[in-house]
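Quick one: the structure is below, and I'll ask about it shortly.
Heads up, one of the protein chains got dropped from this complex, but the rest are sitting where they should.
For reference, chains read A, B, C, D and E in written order, and residue numbers begin at 1 within each chain.
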Amino acid sequence: MIAHSLKSPAFGPAQQLHGATYIVDASFVAKKIDENNIVIDIDKAAQVLKKVLSPLNYKNLDDLPQFKGHLTTTEYLARYIHQQIREEVRSYFKGTLKITLEESHVAWASYEGKVK
Amino acid sequence: MIAHSLKSPAFGPAQQLHGATYIVDASFVAKKIDENNIVIDIDKAAQVLKKVLSPLNYKNLDDLPQFKGHLTTTEYLARYIHQQIREEVRSYFKGTLKITLEESHVAWASYEGKVK
Amino acid sequence: MIAHSLKSPAFGPAQQLHGATYIVDASFVAKKIDENNIVIDIDKAAQVLKKVLSPLNYKNLDDLPQFKGHLTTTEYLARYIHQQIREEVRSYFKGTLKITLEESHVAWASYEGKVK
Amino acid sequence: MIAHSLKSPAFGPAQQLHGATYIVDASFVAKKIDENNIVIDIDKAAQVLKKVLSPLNYKNLDDLPQFKGHLTTTEYLARYIHQQIREEVRSYFKGTLKITLEESHVAWASYEGKVK
Amino acid sequence: MIAHSLKSPAFGPAQQLHGATYIVDASFVAKKIDENNIVIDIDKAAQVLKKVLSPLNYKNLDDLPQFKGHLTTTEYLARYIHQQIREEVRSYFKGTLKITLEESHVAWASYEGKVK
Partner (left out) sequence: MIAHSLKSPAFGPAQQLHGATYIVDASFVAKKIDENNIVIDIDKAAQVLKKVLSPLNYKNLDDLPQFKGHLTTTEYLARYIHQQIREEVRSYFKGTLKITLEESHVAWASYEGKVK
């Protein structure tokens, strides 16, 4: 549940400070399942998501240093969260990671990339 | 898609400026359907919803005069929107009006009252 | 999945022959649960729903004799289905029956009444 | 919200004139985001969707000249809408376009192809 | 996510040991909102739900002493959870409490009663 503003004329009324609830899904895709018949430990994955999302939740993104000078669109945030989660899971997960941010029932964005 | 802050210690991290996407549903309940077999003209209802919600969308509620000194909780906003819509439809709708604000998949609030 | 037209100027473009997928929910409300700890046998309820909805599915409602001269709005259909199901369950269910027709993610209508 | 009939014995009861509510999603996939950190302007995308879908909404597809002699299955409509949107966005979007038609909670079809 | 069996001929194949994921919603209804403009503290409500549901999650209900000799239907579980939550919130919430257990997209049961 974040506040932000999108400071480019391209965004019309969204240039004003407003907010959004984002539902964030992470999909981990692998060629094989491991000896426990899983792709990733879902509790670990949930902890990583929580660790990455907590510093953003209940915040005004305009005030956070890592977003200074960046347009925090849904696409941008999907890539940002992808990068953060990729670093967290890199030691035990190899495959494709897809992050989806659903900002409402009718709008969402995803970022997909490899974790090597 | 609004920004706001809830300035009471009761709200923990939500005291900070943050945001939310609200999905707003309006239910119109009547004892009888009219000569067109409807409770209310759904296009008219959609226009009223749009008229009432537009001044809030893409805004920081902390900056709007009507909310000065009020905690804009989901419950409060449900009642506020109920009152606004009630005034709009009063001339052609009599019955019960229920407004529901869904702020995420796991949290929502409703306000229900008569339109006389 | 029905076709129909709504022949009154009140309905604008819906006066033309068009169609809709309706998802129909039935809620059975009772003061007490029975000796099997249920309100109604869900398989029986599903069979009744199927029996009542089958004659409407994949049909043009404009061609069905029971709807001749009626505006088959969602509200009207909710009441029609309520009446049909009420007759079917009357011998073994006493309480409140609520029928909801969801015609899309943003529009639905319900009819609620007693079964005695 | 369309009416249509599927005139081939393969479709059983769907050979009769019936109808459906389709929820249409469009996904635009690109290798990079642009200088505004977006894949496509969501307002523009919404306008294109509206422009392409309006001539079909509240219609009996059996009566529309572009569908004469075609079985308007969900798969066929997904491809048709894909082609229409592709032409509309071609001048400013390069990438993959996926169109999904959800005809109910349990049935949907997609068409995916490049926009060059 | 529980396992259980329903030992009465009324339940056909559900007499066998099987399982279900239940999504549990709690609605708190009050005449007035408090000085913080809320009906109930949503964090407190979430903690109560967790406290009441944890002893059931990942369990075979047939093995739990409190359900010995009871048919653990969805209706029964809704009432059981209602009673447990009612006791937890009684000291600070007065109003109506409704508990809904969704066992799948097509089946759910609720129990509604006063908290005094």
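To be clear about the criterion, contacts are C-beta pairs under 8 Å (C-beta built on N, C-alpha and C of every residue); 3 or more make two chains touch, one makes a residue touch a chain.
As the structure is a prediction and not an experimental result, all values here were calculated from the model.
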Partners of the unshown chain among those that are drawn: A, D, E
Touch criterion as defined above, residue of E:A20, E:V39, E:V52 or E:L71 at the omitted chain: E:A20
Interface residues of chain A (partner: the chain not displayed): 33, 36-39, 41-43
In chain D, positions touching the absent partner: 8, 10-12, 70-73, 75-76, 79, 107, 109
Residue ranges of chain E at the interface with the undisplayed chain: 1-4, 13-14, 16-21, 23, 57-60, 63, 103-105
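Note that in this section only the chains that are shown with their structure count from here on.
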Separation of chain D from chain E, taking each centre as the mean of its C-alpha atoms, in whole Å: 42
Averaged-CA centre spacing for the pair chain D and chain C, given as whole angstrom: 29
Of all residues in chain C, the ones touching two or more other chains: 105
Touch-based graph of the chains, sorted into line, ring, star, complete or other: other
